[in-house]
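Before I ask anything, let me first share the structure, which is written out below as C-alpha cells.
Here the complex is missing a single protein chain, while all its other protein chains stay put.
Presenting chain A:
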Amino acid sequence: MADEFRTAQPKEYYRKFLEKDVRPDNRELGEFRPTVLNIGSISTAEGSALIKLGNTTVICGVKGELAEPKTETPKEGYIVPNVELSALCSPQFRPGPPSEQAQVLSQFVADVIKNLGNWCGCSALKNTALPTVTVDEETKKVETDFKQQNMLHLSCCPISSTCAVFDDTVLLVDPTSEEQTLATGIVTVVTDGKNICCLDKPGGSPLTDSQMRTCIERAFQRHREACKLMEDTLCSIDR
C-alpha cells in the first residue's frame, strides 16, 4: 500500500514523513547516508578511489601522462577531469556522448580543482545524486625510474556536500536521487575546512540567509567527518 502511495503521490508521501522530522529511509533531515571509502583498488590507475554513499557509487581513476606545457604557462601541467554518467548507473542515463548533465558536472569538478591554485590534483567527484570528494594520487616525476614514485602534493582537500530544498522550506542534507527529483532547489557547497571553495545554487527556490548559513555549516561539519574517514582509509593502506 505504502509503495503505491509513494509512486502515485511522491510529494504527499514525503510530506507525511517530513512532518515528523524523519525521511523515508530512516534518516534525520541533516543526516548523511553511510559512507564507504576505498582507496587504491585499481592497480592500472596511478591513483584511484571508490566511494559509496548509500546506493550511490562513484569510482575515480587517475592516469598520468607526459605532455608539453602551454607556452603561456610553461610551469603548469594540465588536469583533465571528466565525469561519466554511464548507462550502467541508472535508466535515466542513455549510452552515447556525455549528456548535458555530465558536461555540467565535469566543468564543476574542473572548476573546483583549478581554483585550488597551482598544479595540483585532487579528485573531487560529484555524482548526480550526491556530493563526494576523495583524494589519493601519485605521480611520476622521473621519466625512466618507476621505482621512485612521488606522491602528488595537494594544497588542500575540498569536500562537497549537497542540500536539497523541499517545498521551498525544508532542507534535506545529502538527498537521494528521488529526493533530488522532488526538490525545488539544490545547493552544493565545497569547502576545504577553512574557506568555501565553491558554492553552486542553480536557480530553484529562494533561500533565506539563515538557511544558506545552515547549508554552509553542515558542509564544514561534513568536511571534518570526511577528512577523518579519508585519513583512516589512507592509514589502512600502504603505498
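Note that in this section contacts are C-beta pairs under 8 Å (C-beta built on N, C-alpha and C of every residue); 3 or more make two chains touch, one makes a residue touch a chain; residues count from 1.
The criterion applied here is as follows: contacts and distances are computed from a predicted model.
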Of "KLTH0B04422p", "RBR-type E3 ubiquitin transferase", "RBP11-like subunits of RNA polymerase" or "Exosome complex component MTR3", the UniProt protein name belonging to the chain not shown is "Exosome complex component MTR3"
Looking at A:9, A:107, A:181 or A:195, which residue reaches the missing chain? A:107
Which residue of A:30, A:98 or A:204 touches the chain not shown here: A:98
For review purposes, identify every residue of chain A that touches the missing chain, sorted by number. 42-45, 48, 55, 59, 61-68, 70, 78, 80-82, 84, 86-91, 95, 97-98, 102-103, 106-107, 110, 140, 143-144, 146, 177
